[in-house]
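Removed from the display is one protein chain of the complex; every other protein chain stays in position.
Presenting chain A:
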Amino acid sequence: MSIQEISLSGRKKVVSNKEMTFVERMYLIAIFKGLGITIKHFFRKKATIHYPEQVREFSPVYRGQHMLKRDEQGRENCTACGLCALSCPAEAITMVAAERKADEKHLYREEKYASIYEINMLRCIFCGLCEEACPKDAIYLTISKELVPASYNREDFIFGKDKLVMPLEMAVKNTQLKNAN
């Protein structure tokens, strides 16, 4: 079998430049065939999703906005190792590390923590590599369906710890749920 005859889809047609017959040159049959194809589409199910009323279903592997996790005692997991920033292909993550004070043990799990942790949402491509790189299970891409809100200022898209860190109530609730189970 030569390469010209292989047809993986089974729909391959060899194009020829032969002279058309008289009937073919009238085009009428071809036009009626075309009309038949278009009218079939007329009765087909429509692909439209009526947006405000209907919402497209999210994929099960959907990656939403980031969240910096807290552990069961409400302490931040992040230790500012910088692996997420290193792995980020879009270079969206920056952080400044700081040493934990003695009276901050209830706030941060490790001795080192991120005093500033910023993700530029204009750069982020939601690939999830930061989540994979994190050795402390600190950063996660959530399934939250909230998208980054539109704004006129570029500064508004740089999300700091105020927007990224998991709210304390949520951590408390998670712990309660875990204990209940």
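FYI, contacts are C-beta pairs under 8 Å (C-beta built on N, C-alpha and C of every residue); 3 or more make two chains touch, one makes a residue touch a chain; residues count from 1.
As a working rule, contacts and distances are computed from a predicted model.
According to UniProt, the chain absent from the figure is "NADH-quinone oxidoreductase subunit H", selected among "ABC transporter permease", "Cell shape-determining protein MreC", "FeoA domain protein" or "NADH-quinone oxidoreductase subunit H". When the omitted chain is restored, the residue from A:L8, A:A47, A:V61 or A:L147 that touches it is A:A47. Checked against the hidden chain, the listed residues A:T38, A:S59, A:N153 or A:N181 yield one contact partner: A:T38.
Chain A residues in contact with the hidden partner, per the touch definition given at the top, are 31, 34-35, 37-39, 41-42, 44-48, 50.
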